[in-house]
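Complex shown without one protein chain; remaining protein chains in place.
Up next is chain A:
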Amino acid sequence: LPAGGVSLRPCSTRATLEGINKPVIDRIIRVDHAGEYGANRIYAGQMAVLGRSSVGPIIQQMWNQEKYHLKKFNELMVAYRVRPTVLLPFWNVAGFVLGAGSALLGKKGAMACTVAVEESISDHYNSQIRTLMEEDPEKYKELLQIIKQFRDDEREHHDIGLECDAETAPAYSVLKTAIQLGCKAAIFLSERI
């Protein structure tokens, strides 16, 4: 029950919750929140190693966008009364280790990691957009807008990674496959736990 620094604004969220498919929305917001949280930690890890190198500013810029994404999902989580995934502390450490580890392979390694993760995330956002469109595009208009915007941002990060010679990284295909497998597992778990 941390006392300091928590704004306790009373918010009546009944209006937002009327008539929505709670289980589906719950999962979507929980996993997206976990994803943005993990992405934040990955970029933090990369910055810790490559912050003073030539790609530092690029990574910093991408990181700032992820920070904005996370902030948005924090707000959505409160608005829709969604439970965060219990694995957050784990993603905290795993994300940082992945970011720092890939950065230790060099700038190209870091970019390869970015490409892999951002590709996973944009595919994942696409399938969520499909799900919401199938449910009811009108009812979930705001959420759809946000996810579409974020999907475009992640695609942009993916393209930036490619531009920075990610594909010439050591063991690129192995690295990419391994990271994407990890992302799939993370998505599966965060949706449920």
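Some points to look at:
By definition in this document, contacts are C-beta pairs under 8 Å (C-beta built on N, C-alpha and C of every residue); 3 or more make two chains touch, one makes a residue touch a chain; residues count from 1.
The rule is simple: contacts and distances are computed from a predicted model.
Of the names listed as "Ubiquinone biosynthesis protein", "superoxide dismutase", "Protein YIPF" or "Aspartate aminotransferase", the one that matches the UniProt record for the absent chain is "Ubiquinone biosynthesis protein". Summary of contacts with the chain left out: across A:Ala48, A:Val78 or A:Ala171, the touching residue is A:Val78. Within chain A, the residues in touch with the undisplayed chain are 1-4, 6-13, 33, 73-74, 77-78, 81, 83-84, 86, 88-89.
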